[in-house]
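Yeah, one chain of the complex is gone here, protein chain that is, but the others are all in their spots.
A, B and C are the chain letters, set down in written order, and residue numbers restart from 1 in every chain.
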Amino acid sequence: SSGPAAASGALERAMDELLRRAVPPTPVYELREKTPAPAEGQCADFVSFYSGLAEVAERAELLGRLARGFGVDHGQVAEQSASVLQLRQQQREAAVLLQAEDRLRYALVPRYRGLFHHISKLDGGVRFLVRLRADLLEAQALRLVEGPDVREMNGVLKGMLSEWFSSGFLNLERVTWHSSCEVLQKVSESEAVHPVKSWMDMKRRVGPYRRCYFFSHCSTPGEPLIVLHVALTSDITSNIQAIVKECPPSETEEKNKIAAAIFYSISLAQQGLQGVELGTFLVKRVIKELQKDFPHLGTFSSLSPIPGFTKWLLGLLNSQMKELGRNELFTDSECKELSELTGGPANETLKAFLGSHEWVKSEKLVRALQAPLMRLCAWYLYGEKHRGYALNPVANFHLQNGAVMWRINWMADTSLKGLSGSCGLMVNYRYFLDETGPNSTAYLGSKSIKASEQVLNLVAQFQKNSKL
Amino acid sequence: SSGPAAASGALERAMDELLRRAVPPTPVYELREKTPAPAEGQCADFVSFYSGLAEVAERAELLGRLARGFGVDHGQVAEQSASVLQLRQQQREAAVLLQAEDRLRYALVPRYRGLFHHISKLDGGVRFLVRLRADLLEAQALRLVEGPDVREMNGVLKGMLSEWFSSGFLNLERVTWHSSCEVLQKVSESEAVHPVKSWMDMKRRVGPYRRCYFFSHCSTPGEPLIVLHVALTSDITSNIQAIVKECPPSETEEKNKIAAAIFYSISLAQQGLQGVELGTFLVKRVIKELQKDFPHLGTFSSLSPIPGFTKWLLGLLNSQMKELGRNELFTDSECKELSELTGGPANETLKAFLGSHEWVKSEKLVRALQAPLMRLCAWYLYGEKHRGYALNPVANFHLQNGAVMWRINWMADTSLKGLSGSCGLMVNYRYFLDETGPNSTAYLGSKSIKASEQVLNLVAQFQKNSKL
Amino acid sequence: SSGPAAASGALERAMDELLRRAVPPTPVYELREKTPAPAEGQCADFVSFYSGLAEVAERAELLGRLARGFGVDHGQVAEQSASVLQLRQQQREAAVLLQAEDRLRYALVPRYRGLFHHISKLDGGVRFLVRLRADLLEAQALRLVEGPDVREMNGVLKGMLSEWFSSGFLNLERVTWHSSCEVLQKVSESEAVHPVKSWMDMKRRVGPYRRCYFFSHCSTPGEPLIVLHVALTSDITSNIQAIVKECPPSETEEKNKIAAAIFYSISLAQQGLQGVELGTFLVKRVIKELQKDFPHLGTFSSLSPIPGFTKWLLGLLNSQMKELGRNELFTDSECKELSELTGGPANETLKAFLGSHEWVKSEKLVRALQAPLMRLCAWYLYGEKHRGYALNPVANFHLQNGAVMWRINWMADTSLKGLSGSCGLMVNYRYFLDETGPNSTAYLGSKSIKASEQVLNLVAQFQKNSKL
Partner (left out) sequence: SSGPAAASGALERAMDELLRRAVPPTPVYELREKTPAPAEGQCADFVSFYSGLAEVAERAELLGRLARGFGVDHGQVAEQSASVLQLRQQQREAAVLLQAEDRLRYALVPRYRGLFHHISKLDGGVRFLVRLRADLLEAQALRLVEGPDVREMNGVLKGMLSEWFSSGFLNLERVTWHSSCEVLQKVSESEAVHPVKSWMDMKRRVGPYRRCYFFSHCSTPGEPLIVLHVALTSDITSNIQAIVKECPPSETEEKNKIAAAIFYSISLAQQGLQGVELGTFLVKRVIKELQKDFPHLGTFSSLSPIPGFTKWLLGLLNSQMKELGRNELFTDSECKELSELTGGPANETLKAFLGSHEWVKSEKLVRALQAPLMRLCAWYLYGEKHRGYALNPVANFHLQNGAVMWRINWMADTSLKGLSGSCGLMVNYRYFLDETGPNSTAYLGSKSIKASEQVLNLVAQFQKNSKL
């Protein structure tokens, strides 16, 4: 009757005990500014207990208990709500109503917010909360913890982090080969889009014709929160290997060879800051910085991956096969050509090929697939939506920033990762600086996507030749 | 029919026009995270309009209009309150109730908070808001603007500033003669307690046997928010001139001569941060810093002014004279001695003397006044209250921090300022590091003041010899 | 029989004892690279003994003994010289001759050079040697120590300092109000030309439309060796009060108002570095720096004092009176006008007036004196020579740098110092950047002074109207 369950029971009791001790009680409204801060040890206890939990499941358990047991006092909220309604009916003077509203506002603050607030004042406390939220997000993704209380706590944390990591407190730092190894190691490890292979690879990404910037919080300089890589080129690059593999033309930059800035990678280095508006600010700040250094620089564009495209396409092929017994994404002649080239039924071939990226080795297949994959990709980016906004997260990010969906590029990322994720396709989102404001408003407000003629043509071809 | 009034009408119309344009509308709840930030220019407009108002009265007018016209939508609050109450009665599932509470919380956010939020993201925006709040406090003090809406806006601003100026984001900086002139000029100008007379005076205050620290925000290093001056001495100093006038014993500090740290001045350098908990943190941090540098340092105490004592005493004398026709603060024999020494009626003499500080020139008067003024001062500090807490703001500050009211010092500040403000008296609040936590809790909770035997004896003498 | 003389005898014996102990013996040629450095204490002894001598006369005595007692071994020099001559006659192979020359070179190194060399390696050693040379120069000026050995030691020290303070090791630092108080105090104290009156005066000299630069040695950043003050103006300033007294036009510089850079003060901050080529390099470096910051800046000029002019003039008046019984510097009509204006004999009046600078109060006198003083000053600057070069040291400095003697300015420095030193006259030495090289070569080589038409005209007037 003993064993893991008992051990687990002991852990749970320890958790409850800890929370009882560590979460400061909410002072009554009248004393809210006259209550001394809890002893430092009290909050530090929580930090060290939590940090001692090695398993994400244990951490999830503790966070779940915190969310469920130390949230808002609903009785208080109801009482104060009633009081506000009553005063309003009585048409009492403004001062009285305002105070009642303030009491209501106070009642709506969950008790765990006090814990987070006091932790934030400890040495390294804010950093701890960022990691805690990263754990919480991971635990939610793994469904280790669920429910509305947990979602609310996540929202409260995000709100607090958004205040602390507000753009006024972010420093833009440039990474060069003169930066510390510590920083370069962090930048290298956080690179999520085009993984860094070696120190010489990293040296190139911070060398001539390249820029690497990150935001740090002013209280922790040198700690990357989010990183942006830029290539300085003569025109809008259509191929990522040209940026991350090839050597730049020379050791010393010649300013007159630089006409375009290509954002080719943006990576969040602290997962706990998901949803905190950092990327948009970083892109804007870097554009300003580049304009200062290169006053004649006029072209700004991303060269972006299209994560999810292959998966979406394979999903569609599967479901069409299951439902219709055939694929209506490719035209008959396209299917025929593919059959001829591969000697098998187009659908099966396609599925096999898209999974294995063997097709890139055949020039003929590459040529045969270009037209259909380009128009399918255009549709995936332009036409597929989630709550009205672009389904693809990278597209959604740049469109929110006010960029234009500018060019879809064939054979743009021929690395294994690029072929698996998006059939080697990449896309440029272009920033016309005068129009990002209106574009952003239009996209966020009326959900309309601004796209170039190339993209719109491909979408039209899709609508003519493919059926969903 | 034209003239100032018309001009004023035009200004008011311009204000309304500005506010309409600059204060961003509150997005509906569903779109609260999908709303693009207002154009930078929109908030910058407010900043430049406001900064262009030269008169404090004009600024007060604008702030009043902002507070009154762009606060909480009371109808929304009532509606959401009703909704919460209804859901609670229906015993709906947690998720529904939590969301209703979140909507209510959202409705309770005043609209001007959005303006402040966006301003905070501008370059120099937070600094602007600190100055704006300083203006608001000044305008309230001058009664240029009043009312519950304004008080609420002040509270909202204070809350926002408290998040941004949280201790996790404050840097402790030490000022020395190697600091920049910019910093020393700011420190010198913000010295409110013992004004700095010259650069050589300032050089001494950052020289050997002296420490000067300030907090800056991590986003604006080198900008003092609050400044603390410390003297390193052999024992608890009872006289301020020994610190700010006399030359220190030698050019190089001898560590073994240092046994006590005397906090002899703490000044807020940014008035807009009143009420934001900075002083308490600064004292704590400096104590830690000093302990690190001087591991054997065991004695920490303030040497504090007693602003308001003379004024309080003169007020009492006046009212007793008016009400009773005589003064019951001094004993008969004290009055007699004073009359003999001055050749006039004790009361009149006293009032005249306390106003003119001529008395310090007479050794006999100084001796005669010592006993009564010491016990009156002890009572003023220990017995006079405001809402249960010490009336004297300096006492209240140190008692909140957990210090002990330790020693009242006669002839401790013989400068004009010291004689006018507090009859030359000063007081040491002593920090026994092991006890500050409990002391603070006891004071804030049960309002009980911890005092030394000297102080309690003086209070007892007051109670025996003086009548209020 | 005791007393000062005996004490002095004791001091002298202590000096001899110290030198015997502290000055390292010169190793024999063969072991010159195999000899361990003397114990640190040995050289440190000299430093602390020397630093303990409070009187400049005592220091002079010690330096004299060092110079006379520890110089070159003349016997060795003679021996090696003879050896070189003999080998040359024998027409021995190159290697043998070269080695003999190297031995001779080695013999020519004075023994005290080893002491200085080892001191230079101590912490703060180079700084000590700079101060030691300052003492030596002062002692020579006061004739406390004399003779060829001392002159030689001074030359050796200057040579060593010139290697260490070579331009490759000098950092240009700009002083602003953000520089440390330490630096600003040093800059302020070393200002020899136009004394700084207060901190606000100093703030103005590092504020808008002003630049202040200094050279520091790379091993002691923040320590000014030589300081240069520049005013950024619209044209070549003719009056120093316009620079050091008047407030600049506005708080923020407008680049388009800046067309000229006026070097209005250059001061050596370390007297021990006299004769080490610092000033010329500083002017050149600052010009480069300014050209970088203000690419369109085209006019560079000094506004320089004329130290010694009044003294030279009074000396001439005196000697002409003594020798000729009259003054031939002023024309008869000039003398007559002066007599009429002052009601006394011109010569006496002149001497009295030039001594007392009362004359500036009379507009008529100012007008009457302008023509003769201008031409006399032109001659003093252009015609008076020392070993063929300009007698006036400031003129000599700028002419060596390749500047042109460009404009003599009347009523240019009406401060007491300016009137006493140079009858209120100042001069602009203008730097035409394309011509400074040839000008410098011409001046240093053929001793010819490049001057503007204004100056040459004044010189011609002098030659016509005055007689020496």
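By definition in this document, a contact is a pair of C-beta atoms (placed from the backbone, for glycine too) under 8 Å apart; a residue touches a chain by one contact, two chains touch by 3 or more.
Note that the structure is a prediction, hence the values are computed from the model and not measured.
Taking every chain of the complex into account, the chain not shown here touches A, C. Looking at C:Ser8, C:Ser167 or C:Ser198, the residue that reaches the missing chain in the full complex is C:Ser167.
The hidden chain makes contact, of the residues C:Glu12, C:Glu101, C:Asp201 or C:Glu289, with C:Glu101.
Seen across the whole complex, the unshown chain contacts subunit C at 34-36, 39, 72, 74, 77-78, 81-82, 84-85, 88, 94-95, 97-99, 101-102, 104-105, 108, 120-123, 125-126, 147-149, 152, 155, 163-164, 166-169, 171, 217-219, 400, 437, 440-441, 444. Taking the complete complex into account, residues 177-182, 184-185, 199, 203 of subunit A touch the chain not shown.
FYI, only the chains that are shown with their structure count from here on.
Both copies, subunit A and subunit B, contribute mostly matching positions to the interface they share, with over half of the numbers common to the two. Closest to the protein's overall CA centre, chain by chain, comes B.
Distance between Cα centroids is largest for the pairing of subunit A with C.
Subunit A and subunit C have CA centres that are 65 Å apart. In whole angstrom, the spacing between the mean C-alpha positions of subunit B and subunit C is 55. Note on chain placement: the centre of subunit A and the centre of subunit B lie 43 Å apart, centres being C-alpha means. Residue positions of subunit B in touch with at least two other chains are not found.
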